[in-house]
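Below you'll find the structure I mean.
Note that one protein chain is taken out, while the other chains of the complex remain in position.
So, chain A:
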Amino acid sequence: MLSYILRRIVSTLPVMAIVALFVFSLLYIAPGDPAVVIAGDQASPEDVERIRQSLGLDRPFLIQFGSWVWRILHGDLGTSIFTNLPVSTMIGQRLGPTLSLMMVTLLLTIVIAVPLGVVAAWKAGSLIDRVIMGFAVFGFSLPVFVVGYMLAYIFALELEWLPVQGYTPLAQGFWPWLENLILPAIALGCVYIALIARITRATMLEVLQQDYIRTARAKGLGQGGILFIHALKNAAVPIVTVIGIGIALLIGGAVVTESVFAIPGLGRLTIDAILRRDYPVIQGIVLLFSFVYVLVNLMIDVIYTLVDPRIRY
């Protein structure tokens, strides 16, 4: 098992290398001279030249790339052009809110979506099934910002149950932290709940058709035992896959959600960095997100082997 995980980690290295190359090329893919791009509209030719030299843009591409990677491997993501702070420090400050939002959303989604999907499959064709699937289509079709503003209006402004926006670190208490995250998590999770509920239902329906479910019934097992011991675990592999793919969705959604609810997270940082053309920060964030995504995929592969003994490692 350990050697399998190690092998998988090694096999992610090329992926990370390609991602790094792509991220690094961002600067060059953007139209125009990178130094001019960075310097902005009002820079004098001297400014541009200074930036070019300070960033080493006058050196050959591959050498620049090599030294960039070398610095990253040593934990140096560069310095923000705008704030002059190290990128790693900036990301570090913003990591907490975003991770909190993603974790709460993920948890909320799984806790809501999987049981909904199971119930819908169990009662396939019934009113309950149709209500759940109707909700799924609804959740699917609404953009995050619409849901976000609607929730904020209803639950924060009108009912005053929850704060409108903002973020409180976990260090200041569990409830204050959670209180601020509930609405954003629901807004962000909507699409995701719909997606996973649908996948769970579809996979469960297929599994419930299988011969071994009939065997379980023949043994006299109760409905709960059939659904959760025999069916859900067999349906787990596709569900886990979609949860993993969904994390990519979450990353994108977090950017918008953080804007709507004024959460000082990586999403906000990303938007700010893009607006300011702060390339080192953009590169740092994209690299981090890619790394997280590769890591999630690795975790999913490991979960596969835990769930299904037929998958060999």
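We take it that a contact is a pair of C-beta atoms (placed from the backbone, for glycine too) under 8 Å apart; a residue touches a chain by one contact, two chains touch by 3 or more; residues count from 1.
Throughout what follows, contacts and distances are computed from a predicted model.
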Check your understanding: UniProt protein name for the omitted subunit, picking from "RNA polymerase sigma-70 factor, ECF subfamily protein", "N-methylhydantoinase B", "VWFA domain-containing protein" or "ABC transporter ATP-binding protein"?
Key -> "ABC transporter ATP-binding protein"
Exercise for review: For the chain that's not shown, point to the residue among A:Tyr4, A:Phe61 or A:Tyr212 touching it.
Suggested key: A:Tyr212
**Study point:** Candidate in contact with the missing chain, chosen from A:Leu142, A:Ala202 or A:Val307
**Key:** A:Val307
Study note, to complete from the structure: Sole touch to the unshown chain from A:Leu142, A:Leu221 or A:Ala262: residue A:Leu221
Check your understanding: If the missing chain were put back, which residues of chain A would it touch?
Key -> 210-212, 214-222, 225, 229-230, 233-234, 307-310
